[in-house]
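Then we have subunit A:
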Amino acid sequence: MTHLVLRNIQKSFGNKTVIDDLDLEVAEGDMVCLIGASGSGKSTLLRCINLLEPIDDGYIELDGLDISDPELDPQPVRQRIGLVFQSFNLFPHMTAEENVMLAPRRIKRLSREQLRPDISALFQRFGLSEHMQHYPDQLSGGQQQRVAIIRALAMQPEIMLFDEITSALDPELVGEVLDVLRQLKAQGMTMVMATHEMGFAREVADKVCFLSGGRILEQGPPEQLFGNPQQARTQAFLSAVL
Partner candidate 1 sequence: MRLMTLTAILALSAGSALAQNACATGKTLKEGVLTVATGNPAYFPWVLEDDPNSQSGFESAVAYKVAEKMGFKSDQVEWVRTSFDEAIQPGAKNFDVNLQQFSITEDRAKVVDFSAPYYSAAMAVLTTKPVVEGGATPDLASLKTLKWGAQASTTAVPMLQDLIGPDSDPLLYNDNADVVEAMKSNQIDAALFDLPTALYLSAVTLENGALLGQFPADRTQNPDRFGMLMSKDNPLKECVDAALTEITSDGTLDLLEDEWLAQNTGVPVIK
Partner candidate 2 sequence: MTLPTPAPGKTRREIHEARARQRGIVIASLSTLCVVAAVVLLVPLAPGWEAVQKSFFNGEIFLRTFPKLLQAFLLDVAIFAWCAPLIAVWALVIALCRDVRNPALYPLRLFAVLYTDIFRGVPVVLVVYLIGFGVPGLGLPRPWNSPYIWGSLALILTYSAYVAEIYRSGIESIHASQRAAALSLGMSKSDAMRFVILPQALRRVVPANMNMFIALQKDVALLSFIGPVEVLRQAGVFKSLLANFTPYVVAAIIFLCVTIPATRYADYLIAKQNRARS
């Protein structure tokens, strides 16, 4: 049942080690939250899982397949793993609907007409039906981020990665994005998210990992990690942010 397995991941930029001998297991249907100070390597880890950054050493297994094999074509792997960015990264020259349709049209070779029912349903589910024909700069931050999530979901990935998707949003817009995640969780989506929303992590996470200096210093169910952290560094971090 273990869906995603990371073993001895090593990653450095130049001579700066960013991920240092990291292990992590994500079970199917679980939500794993990565917390940790700025620069601790959360974004880098997510980009490595999506193969946007090649790892230096170690293994990443998705459903038993070693996806970290450097000879492997990353394209089909990325189709199975959705990634949503902190800064949305919508394509500004396309409407919300075109943003969502582009990848399925190109990769799955489906026509707009074939795609429209499913995609309209997604927009509807996340309360964006009337914004399908709008361009990104006509949408609020929260709306843009929800479009970005729909865009990743439209490829029907097995697992979703979220990189601090609420930290560029005004506080009153955070809620609408977190609601989307709750829905996905209820649906049984496997998710890994880097976040500073401790309250949310405590509420929905199955497992919380505290990253520091490119390692997972401590991990466990939220009650345990937030309620009774074992490491001094975790305690210091939590007392600073809570």
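As a convention for this text, a contact is a pair of C-beta atoms (placed from the backbone, for glycine too) under 8 Å apart; a residue touches a chain by one contact, two chains touch by 3 or more; residues count from 1.
Basis for inclusion: all candidates are chains of the complex that A comes from, given by their letters.
For clarity, every value in this text was computed on a predicted model and none was experimentally measured.
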Result, touching chain for subunit A in the complex among 1 or 2: 2
Candidate 2-facing residues of subunit A, complex: 47, 50, 52, 74-83, 85, 87, 89-93, 102-103, 106-107, 151-152, 155
